[in-house]
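Apart from one protein chain that is not included, each protein chain of the complex appears where it belongs.
And now, subunit A:
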Amino acid sequence: MARLYDAIEPEVISMSMLQHAVESSRADGESLVIPKDEKLNFSEVNVLRLDFRNILRMENLWLFSNLTKLQMDNNIIERIEGLDTLQKLTWLDLSFNNITRIEGLDSLTELTDLSLYNNRITIIENMDSLKKLNVFSIGNNQIDDENSIRYLRRFDNLRTLCLRGNPFASKPDYYIFTISHLPQVHFLDYKLIDDAPREEATKKYEIQLQQLITLEEQEREKEKTGEDQAKQYQLHKDAFVENMDQNQLFTAMFKDDVEGQKLILVPGSDELMTQFEQKCNAIVYSMFEFGLKEKEIRDREIEDFWICVNEAKNENTRQAAAIVDEFKTYRSTLFAKEDLEQQGVSPELASEYDDALTNLRNKLMALEITLVDQLEETIQTFERNLAEMVSNFTESMRANFSQLRELQAFFNENIINLCVATVERIMKGELEDEFPDDTRELFTDKDTIMNACQTSDEVHRTKIDQREDEMFSRISNWLTTMMDNIHEEEEYKRNRKRIIEISRLIDYLRADIEDM
């Protein structure tokens, strides 16, 4: 049983405790044969045991980024926390603690074994991300709820489950309920589940299970469509034409347009409206399609570029590696000769080797310089081409946007005309009763109505401008980011790395002979 924590002083996870824990896990007498490293590297530790230590809070564990197994049983932990960085964890033991709620496990996607035995948990929840869960021990807790069992249905890999010692487990139909609702589980409460009782149980709960399955399927479908939509949206976004496949822009134009919404209630505006909508949508849709097409072209271009760049890099690397290999065979024959003589390196040999090394270095450097030149040129061409594409895209889109604006102007003119006519008619006393009150206010005189029309026009124009600006700024951003990245990675960083590698190699090979 979990102990009461006021009986003993709780402890804090400190550096010395961790060090002690790591070292104690190693074999006895090891320190005698292996000199200690200056500093313990926590990120290399895979297994950590922190049991029976009266720990109250889970903290200071973020250094163990490669931890796969963590044992913290028999402490007085009350909250699961501080596990977000331990993403490689597959085994977590938190049994015999004072945990009341399942939480803080969201980042442990690799977890297969989880023990929460003997805690104070009432509901099984917040475990959706543990897709690989295989063994789950939740015995001796306060679970008293069918829904918690149903919740476990989502773990397809769950094979072993312990529920013993919960209030729910003492109910009469606990066993058959569990085995019928969790067909993936093979072992329940340390016992293998036989097929025959399971079949019986399944029959008993057939109707409920059917309903459950239908619900789950619906959910899954929903999820899937949601995913698809998100994917689609992402695609559109990458093509810079998101929200342009339907009438979103048109709706947006009128959404924030208070005046406009009133204006379109003017009799006779229906026709104008539909016309406007149709034309507007046609233009927007053509822009949308054009955008997708352009994206495809750009993608192909980028793919082409990368294929060629990688080819060139691989070819170059291959050549360089061949040169290095050749040198190594040369070296081994050289030293083999040396071995025969059974004496130190003669100065002639050393100088020969030194010359060969210089030669090797020159060759490798020459190769690298060639590659740098080649890549530079290719990247330049690529940049030019891509910039051209982007500007084409922008030009074409700009033309479309101006069309939209014209359309808006035309629409506005028509509306003004209509409104003026309407005002005149109202003045004359016709059309008395067909207006809602707030609309009628606008039509009291000509100036008001003109103002309203202008405001509406303004709103619409702003919307269009906004969309245009957004599109253009994003595409130019995209281009600069990508090109900067390419320059940075392919020209600068790659080159640096290679040069360092060459000098490392030369140094290493030279040290070789100096040792002798």
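The rule is short, and it goes like this: a residue touches a chain if its C-beta (ideal position, glycine included) is under 8 Å from a C-beta of that chain, and two chains touch if they have at least 3 such contacts; residues count from 1.
As a convention for this text, contacts and distances are computed from a predicted model.
J.: Could you tell me which of "ATP synthase subunit b', chloroplastic", "TRAM domain-containing protein", "Ribosome biogenesis protein BRX1 homolog" or "Dynein regulatory complex subunit 7" is the UniProt name of the chain missing from the displayed complex?
T.: "Dynein regulatory complex subunit 7"
J.: Looking at A:107, A:286 or A:374, which residue reaches the missing chain?
T.: The one listed residue touching the chain not shown is A:374.
J.: Just name the one of A:271, A:311, A:326 or A:469 that touches the chain not displayed here.
T.: Here the residue in touch with the unshown chain is A:311.
J.: Considering the complete complex, identify which of A:84, A:271 or A:501 is in touch with the unshown chain.
T.: A:501
J.: Tell me which stretches of subunit A touch the chain missing from the display.
T.: Residues in contact with the chain left out: 26, 29-30, 32-35, 37, 41, 44, 301, 304-305, 307-309, 311-314, 317, 320-321, 323-324, 364, 370, 374-375, 377-378, 381-382, 494, 497-498, 500-502, 504-505, 508.
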